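Okay, so here's the structure we're looking at.
All protein chains but one are shown at their positions in the complex.
Note that the chains are named A and B in the order they appear, and that numbering of residues resets to 1 at the start of each chain.
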Amino acid sequence: MENPYLPYPVRIDDIEIATEDKSLKTFKFVFLNEGDEEKFAYQAGQFAELSIPGVGEIPIGIASSPVEKGFVKFTVFRTGVVTSYLHNMKVGDIMGLRGPLGNWYPWDKLEGKNVVIIGGGFAFTTLRSSIVYMLDPANRSKFGNIDVVYGARSPGMLLYREELYEWEKRSDINMHITVDGTDDPDWKYNKGFVPQIVEEKAPQADADTFAIVCGPPIMIKFTQPALTKLGYGPDQIIMSLENRMKCGIGMCGRCNIGKELVCKDGPVFTLEEINMTPKEY
Amino acid sequence: MDTCIQKIREIAGDLLEKGEVERVIGFAEGSIPMATSPVAISTKEDAQKLCFSSTCGLNLANYASKEKGKKIAVVAKGCDSRNLVTHIVENQIDRDNLYIIGVPCPGMVDKFKIAAEMGGEITGFEEAGDTLIVSTVDDKKELNKQDYLRHNCSLCTHKNPVLFDVLVGEEVEEQQLDNAYPDVDAIEALTADGRWKHFEELTQNCIRCYACRNACPLCYCPTCFVDESGPQWVGKGQDKTDVDTFHFLRAFHCAGRCTDCGACVEACPMGINVRDFTRKLNKDAQDMFGWEAGLTIDKRPPLDAYSPDDPNDFIK
Partner (left out) sequence: MKFITIDKKDWAKGIDKSRGTYQLFGPVTDINGCQIKALDADVQPEMEYTDSVLSAKSVLFPQSEKILVTSLNEADDDHHIMKRADGDYTPRAVIGIRPYDARAIQLVKMNFDTEDYRDPYWCDAYEATTFVGLAINKPGPLDFSTSTGTGPFSEDGLDILLADMDDKFLAKVLTPKGEAYAAACGFNTEADAKESQVLFDVMRKDAEKTISSSVETDKLKDKTILDLYEAPFWDDVAFSCINCGTCTYVCPTCWCFDIQDENKLKASSRFRNWDTCMSPLFTRHATGHNPRGEKTMRVRQRFMHKLKYFLDKYDSGIMCVGCGRCVKSCPVNIDIRQVCETMNNYEKKE
């Protein structure tokens, strides 16, 4: 078996500033060694450790989609030691990628179902991966209605803006983009916080509808009651958690919520599962 | 000792009953021989849990400063009282919120020394005045407490609390020492290589559990320099340089503030005499500034204050 601590060598192929405040950048990596991309086969919802020798590692959700080949993408918020270093790296630099890690959104279970995707701020990365996956011509017919509620502080803080506006134009996905506020007179989408837009725009729950929620703790906290109001049961609300991680493979012991390890048993849990564990995230 | 315990319980019970304090911080009997545990008491009935003996080696000032905003009482030996003084001077405790139950201290015993003398695990420990009655599974010995005092206690010249609201016993006689720092002298007398070897060996088994730091009332920095990540000052592994950097810097951070209470050594699971670092700086503070930490709330420690009499030229 291979060494789970040893990252695949990758080269930074492209760096894109993702938000107007430059606190987020999207990094596109290509694998240096033939065959590594196949070994890195992932599902939407998984994460990986971005590994910079001499600096450290950070667990980041995979923003590219399994249907996109030849590269992997991560959108990274600059906050700690490793992310700050990464933000200063250049195209062509060599680093490591360890993964894919964790579980994923339950795509088997979601087959034939309506999916409501709810995201806020920069926690839209694995949701982007999921949307691209579901919209892929090979997959679109596997799912019912797709609704997306995605909000950020301002238009310039929305991730993947061009793709969002493209999806807006499509008929096989219902987009509900929102911002907390904007002065832009040409803004033609929603204004208001995510929970409020969920309550107004998201479909009522039925047995065949599932919600995937990803966002900052405050958004999740207020989105839950909105979903409950719409009739979503705890088993129909699927969430992705974050915790401090090191190994990413369930061994180093820090990311647990009760007996579940967020890195290995998660990061994706249903609200029903989360309700049975201590809220240590 | 028994009357002193009685007195502590009475005073604590009284303070709690009258509502003068919310909690009384003292020592409770431990679950194994020679162990005691810091405890916070909040009812008169629970005051019966309080105890005092020669095994109350930790420093309760460390707990007092964590009860910010609450009115509390603290059981304080001489050294604890000096650290309470330090805390008051350094604005960690509000004197008005603090009731000091002073205990003239008979000295604490060295658990490692007793364990070494007994050879096996201790199964029983009793005190009768200056006699320690210690048992193991196959042995029972009467030891003279004075021979098994902790090193800092054997050199202590402030057994009586320096600041208190009540004393639970008669003040004890303070000893006069010809030389307060024989241990530091011994290390200073070594050759450079000898000193190097001494300190190399001293920390060879340090596991960086930080018990010394966490037991120390002085170490209240919200983020200790060893835990800082931006920038990271020290490596986190077992590299000797990193281990020693921790000990050296911590000692320097305590310079002129350390009361030689011995809590660091008491807490160390490996039995490392961490005081070898702090003692030298205590001696320097004494030699250079005539300073002993924690004796008065009216003066700031020397490294925290400017004086025209400063012996160093650069500051003038």
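Just a few scattered comments:
Simple rule for what comes next: a residue touches a chain if its C-beta (ideal position, glycine included) is under 8 Å from a C-beta of that chain, and two chains touch if they have at least 3 such contacts.
Since we're looking at a predicted model, the values are computed, not measured.
Residue in contact with the omitted chain (choice from B:Ile8, B:Val21 or B:Val39): B:Val39. Residues 30-32, 35-40, 58, 62-63, 120-123, 137, 201, 204-205, 207-211, 213-215, 227, 235-239, 266-272 of subunit B touch the missing chain (whole complex, contact as defined above).
In the full complex, subunit A touches the hidden chain at residues 1, 3-7, 9, 32, 51-58, 79-81, 83, 93-96, 217, 242-244, 246-247, 249-256, 258-259, 264, 276-281.
As a working rule, only the chains that are shown with their structure count from here on.
Put simply, subunit B touches subunit A in their complex at residues 229-230, 232. By the touch criterion stated above, subunit A contacts subunit B in their complex at residues 80-81.
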